[in-house]
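All protein chains but one are shown at their positions in the complex.
Order as written gives the chain letters A and B; numbering starts at 1 within each chain.
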Amino acid sequence: MAPDVHPLLLLVASVLTSNILLTNFLGLCSFVACSKQVATAVGLGAAVTFVMTFTTALNWALYYLLLQRGALAWLVGPEAAARIDLEFLYFILSIAVIAAFVQLVEMIIDRFSPTLYYALGIFLPLITVNCAILGAALFMVIRKYDFVQSLCYGFGSGLGWWLVILAMSGIRARLRFANIPKPLQGVGITLLITGLMAMAFSAFTGMVKIQ
Amino acid sequence: MPGLSANVKTFFWKNNPVTCQILGLCSALAVTTQVRNALVMSLALIFVTMGSNLTVSLVRNLTPGRIRMIVEVLLIATFVIIFDQILKARFYDISKELGPYVGLIITNCIVMGRAEAFAIQNRPIPSIFDGFGNAFGYGFVLMAVATFREVLGSGRFWKVQILPTAYEPCLTLVLAPGAFIGLGLLVWIGKAIAPTSEGGN
Partner (left out) sequence: MRESESWTIAYSAILSFVCAASLTVVSSVAKPHFEANKERERKGLTLRALGIPIPAGKTIEEVYAESVKTGKEEGIFEYWKDGRLQSVAFDEDGQGLWGVIVAYVALEPDLAHVRSIAVYRQEETPGLGAEIATDEFRRRFAGKRLVDDAGALILRVAKAGSAAPDEVDGISGATLTGEGVNQILAKVAERARALRRARGEGGGADSPSPRG
């Protein structure tokens, strides 16, 4: 049964107190690779948020209407459905949903706004392997969110990811003038700073109250 | 073709998937709160990478170019699910501690990266070695970070108390920030010992 959390509360919490990057460590590869410039960070973050919101919703439908034990009741009746349990296919099918959605978005953008397509460039295919998106789909199922909660959770997680990569790109822009030891440059210092950000964000804990 | 030991040597330090290629970061941070979990995740990755590299290589001459990435994902996902099912059936409590991170191996860039960069163009046996070498290097990083985090963060190693109780554990290390910092330090050490050409911030 779904937890009794207000969806908007979930949204705020996913951005600040339970940030998918800082507390669940998801979406790190693209984060480290693409946080060098602010423009890049803005573009990628927007794309990730968009995809995450919709694929979380789609994967919710996939799990609760097709895969869970008894989910197929609308198709074959409750008694037969109670014996069909396709949960083990969720990993594969949720990835398929994400890949298909990204492909679809790519095609639509290319058709209706070639300039935007050009601007986004490599980002769209990159999103498919962003583990934050699959991670959000998995966590949503584990926590048993209902549809509206899933939508808010997906949107909030995307926003949270966007916030962190944006902040990091700002910081890294400043780092160009800092005297960082050679072995620490790049990945090393990014990770250390992310750790400090994680500590800073943990100060938000307790800000969120459940009515 | 480089043999098994050559693969291990290369991907251990010089071209370590995590510290040098910057792949597979997500699980490296999530499961390194305990050495035991890190070991299981390393074994999972060795199993999946070897399996997927092998199967991708076996079908490389049959796979149409257009769908090759989807095929790679499909094969990787299959091995991940197999490992997950085995874990749930035989090592239930570990499975609960690892949670969704076993499933997230599917998006682990190392597995996908090796399949795309090596296995799809090379013969099966070298692919297996390549898979093993990379996953082994990854496992090493995981164990190193996990040792750092578990020993200093909770005084324990493999859930056994090894530091005297007078030691006040540094709780931050087993929480999220400690993961980032631990890995950052390891990357620093790694690059100081075996410098790569990458520079700049």
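Simple rule for what comes next: contacts are C-beta pairs under 8 Å (C-beta built on N, C-alpha and C of every residue); 3 or more make two chains touch, one makes a residue touch a chain.
Remember, predicted model here, so these are calculated numbers, not experimental data.
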* Asked: Pick from B:Ile82, B:Leu163 or B:Ala194: which residue touches the chain that isn't shown?
  -> B:Ile82
* Structure fact -> Out of B:Ala6, B:Leu171 or B:Ile193, the sole contact with the unshown chain comes from B:Leu171
* To do: Name every residue on chain B in touch with the hidden partner chain.
  => 33, 59, 61-67, 71, 74-75, 77-78, 81-82, 85-86, 88-90, 92-93, 171, 174-175
* Structure fact -> Logged for chain A, residues touching the omitted partner chain are 1, 3-5, 13, 18, 23, 88-89, 92, 142-144, 205-206, 208-210
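The criterion applied here is as follows: only the chains that are shown with their structure count from here on.
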* Could you tell me the distance, in whole angstrom, between the mean C-alpha positions of chain A and chain B? => 21
* Structure fact -> chain B partner, complex, touching residues on chain A are 22-29, 32-33, 36, 88, 91-92, 95, 99, 129-131, 134-135, 138-139, 142, 172, 175-176, 178, 180-192, 194-196, 198-199, 202
* In their complex, what parts of chain B are in touch with chain A? -> 19, 22-27, 29-30, 70, 73-74, 77-78, 80-81, 84-85, 99-100, 103-104, 106-109, 112, 172, 175-181, 183-185, 187-192, 195, 198-201
